[in-house]
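The complex appears here minus one protein chain, its other protein chains still in place.
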Amino acid sequence: MDALSLSAGTTLDMALIGISVLLGAGVAAAFAARARYGARTIYVACLITTAAMLAASLSFLIVGGATESRHLPIGLPWIGMHFDLDLLAAMFLVIVNLGGVSASLYGIGADAEEREPTRVVPFFATFLGAMNMVVLAADAFTYLISWEFMSLSSWALVMAHHRDADNRRAGYLYLVMASFGTLSLLLAFGLFAGPSGGYAFADMRALHLEPLRAGVVFVLVLIGCGSKAGVVPLHAWLPLAHPAAPSHVSALMSGVMTKVAIYGLVRIVFDLLGPPPIWWSVVLLILGGVSALLGVLYALMEHDLKRLLAYHTIENIGIIVIGLGLALAFEAGGIGWAAALAFVAALFHVLNHSLFKSLLFYGAGAVYATTHERDMEHLGGLIHRMPVTAFAFLVGSVAISALPPLNGFVSEWLTFQAILVSPQLPEWGLKFLIPAVGAMLALSAALAAACFVKAYGATFLGRPRTSAAESAHDAHASVRVALLGLVVLCVAAGILPGYVIDAIAQITTRFVGADMPLQSTQGWLTIVPIDAARSSYNGFFVFLFVAFTAWAAALVIRRVATGAIRRAPPWDCGYVDSSPALQYTASSFAQPIRRVFGTWVFRARETVTMPKPGDTRAAHFAVVVRDVVWETLYVPIERLVTSVSTRADRIQFLTIRQYLGLMFVTLIGLLSLLALTQ
Amino acid sequence: MDIPGYDVAHLLAGGMVLVSFMLLYQDRMGALLNVFALHATVLALSVAWQAYVQHAPHLYVTACIALGLKAILIPSALRRIVRRLDIHREVETTVGIGMTMLVGVALVALSIVLMLKVTVGVDPLGRQDLAFALAVLLLGLLMMVTRRNAVSQVVGFMSLENGLILAASGARGMPLVVEISIAFSVLIAFIVIGLFLFRIRERFDSVDVADLHTFRGDRA
Partner (left out) sequence: MIRAATLQIGQALLVLVLAPALTGVARKIKSRLQQRQGPSLLQPYRDLWKLVHKEAVVAENASWLFRVAPYLIFGATWTAASLVPTFATGLPFSTAADLLAIVALLGSARFFLALAGLDVGTSFGGIGSSREVMIASLAEPALIIVAFTLALIAGSTQLSVIAAFMTSGDVGLRVSLGLALTALVIVAIAENARIPVDNPATHLELTMVHEAMVLEYSGRHLAVIEAASSLKLLLYVSLIAAVFVPWGHATPESAPAQYAIGIGSYVVKLAAGGALLAVFETTIAKMRVFRVPEFLGASLMLALLGALLMFVTRSL
């Protein structure tokens, strides 16, 4: 292992100071939020702090610094708190703080509309601080404390608008699932370190577990981190909780907190646990493929804008998990360079998703702030009234649909290249599983594009369906700055992917033991993941060609022919002055896909009640979509828990004699056990 | 055996799998019978090629039997039965066509896994041909299971037979006696099924298998 320099480094210290400032700001906000510019000051403080941490961690990552460590004597007396900053942590610090910067910018602009600042601002700052702490944690205690801190502050944010019954239900489910996840992680760490082991990550790394124990730890970590990330079937809380929080918090939860969960998975599985067996990659691949496909199919059935975005988070987490599964498979199969490729693809997608998901949530938040509508069926025509938001949302939609020349395509392309290497793996199961997973990935990419045509078209295009949509106005200046900044980053990551890959690729050496070729030495900004004869992509040229040919076509036609335009009512095949109610709604747009995929995945049924001729009642159209995972997994467990706890409730009402009898029986039982086993 | 020889045999076996999928895809009776004729023709070509490559003249006879009986005679007879009994021309399926084809791909994957694990050490293309033949058999069985109409079930049974013959001819050394007996058993089965269909139609005015189940008294 590389030398863990025990002398503290400056970057780590800066990060720790930054975390303390954020936590302090959270405490201060509890008092200051109600003051006139109190909330805004706190947001500015968060902005400055996260920007500083972003700059520090970015320079650490690019320079490729050596690992830094710190051991603070706070917390448990015999353990203290360990903090480590290595390249993986630096990359995730960049992601967390980038999210923090954009969320703080949004908060500055949006706090005027926030009805309950005291419930939002303090927890916002602590949420940011806690996420940074999770990434830096280097022993089990610190990790779990920061993880719980993160869960609880985000829960408080979900419950901020608690007067709404839906939000209360979302918060309850979130609390249950988060506690369940933390319990899994607790058990995992306990099993890992063992009864006599040290809880610092450095000690755990040195342990070599037997396969059975390592397998159980893997499953527990997958449950714990996977439920926070939103892997099917532990995803049910995500589409309820993420939309319930305020918009910038939704962006943080979807775009950043899920990535912190992925960080946990990567840290424990790739770093702490030893060489992986093949079945771990099979589990990851299956879960990833199912999450990707199911997530996007759920999103297609939705017409609540924020819930649609939350389901897409599940889909993208599935894509990341597929990449990680491929990396594990290649590592177990001994093909190091392919493992590096798959690992880079997964990490690149982590970055991309945090960028465009935040962008999309800020756009949705801006729409909600001005129209107070999340339902796409009540919006429409917003491109005229909110031009900057509409443009940014368009860029985000193109990016998330994995279309060139933006960044979503690059990580998807890298994942496909990794899939194409997989015939070299010897295992039979993988030879059949990986093409199936590749097909699921291709299908989910195409469906995601369809879903975003629906979302963008129903919300921003067409004509306004309600007066709320008609009277919308564009977002606040700082929100627009956040949106445009993220647009620039999405385009940059798509056009200059070589630099991003080089920054990420340094991480792979330590984790999978191999390298990708250096991208900045390939000519003309091309990326060559394996070999020049095998595959290459140049995002810059593609962008240049498309832009140039489009512009040249417009110019030439204007010169050679004519540039005249005449405005007139829409042609609409000759129908005159149709009302906005006649345009396609989101559910009518999704009807063909719902009919093709939804009938057997969700048992979607449409019922139309048409009144007889002469009857003046309105016709009624209803779509019933059933959530298969909820009905097969969650409802039976809920019923089981309820019935067991109802029966166990009788213990509350025993008489004193029965309590004494209970203690007596337990004591006799333990003594007999002792007698028998001695 | 020279390598081009195996290549052509491989192509023809793959072609049979492709035509089996086309059989699963059809939703009209006339098209189904035409595709079945194609299925038998490809089988005849494949057996004839095997006869040429293995220098086994009795396989030419098998190819002719397949061509004459299964590609020409049986489809036209079935077409006449369909017209006479006035069976309606749409093929009803129990699950959707898309789902059926997905299960079909899984069955092909299963047969590849099975064959490649069981026959280790044989040359690669021969193993794949055997896997394809097993796949054709399983796809024929799938067709029988997922179709409601008795005529389409007969076609499924026939394509299953074709898979068996494909496997036997590829495996080198199936004597003519066995082949004649198989052909005759197919013919007898066909006659029986034809009579059966005629009786059912006479008695119940329909050949929908789901209706038969009701009449049997198993379900209300």
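Every chain is named by a letter (A and B) in the order it is written, and numbering of its residues begins at 1.
Definition applied: a contact is a pair of C-beta atoms (placed from the backbone, for glycine too) under 8 Å apart; a residue touches a chain by one contact, two chains touch by 3 or more.
Just so it is clear, the structure is predicted and the values come from calculations on it, not from any experiment.
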Hidden-chain contact residue, picked from the options A:Leu191, A:Val219, A:Ala468 or A:Val542: A:Val542
Selected residue (touches chain absent from view) among A:Pro122, A:Pro243 or A:Gly380: A:Gly380
Chain not shown: contacting residue from A:Ala442, A:Val481, A:Ala514 or A:Val628: A:Ala442
Residue touching the undisplayed chain, where the options are A:Gly80, A:Gly215, A:Gly457 or A:Gly485: A:Gly457
Chain B residues touching the omitted chain (full complex): 7-8, 10-11, 13-15, 17-18, 21, 25, 27, 96-98, 101-102, 104-105, 108-109, 112, 116, 124, 128, 132
In chain A, positions touching the absent partner: 380-381, 383-384, 394, 398, 401-404, 409, 413, 416-417, 419-420, 422-424, 426, 431-432, 434-436, 438-439, 442-443, 445-447, 449-450, 452-454, 456-458, 461-463, 526, 532-538, 541-542, 545-551, 553-554, 557, 560-562, 564-573, 578, 580, 582-584, 588-593, 595-596
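One rule holds in what follows: only the chains that are shown with their structure count from here on.
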Rounded Å distance between chain A and chain B, as computed from the means of their C-alpha atoms: 49
Footprint of chain A on chain B - complex, ascending: 96, 98-99, 109, 113, 117
Residues on chain A engaged by chain B in the complex (per definition of touch): 428, 432, 596, 600
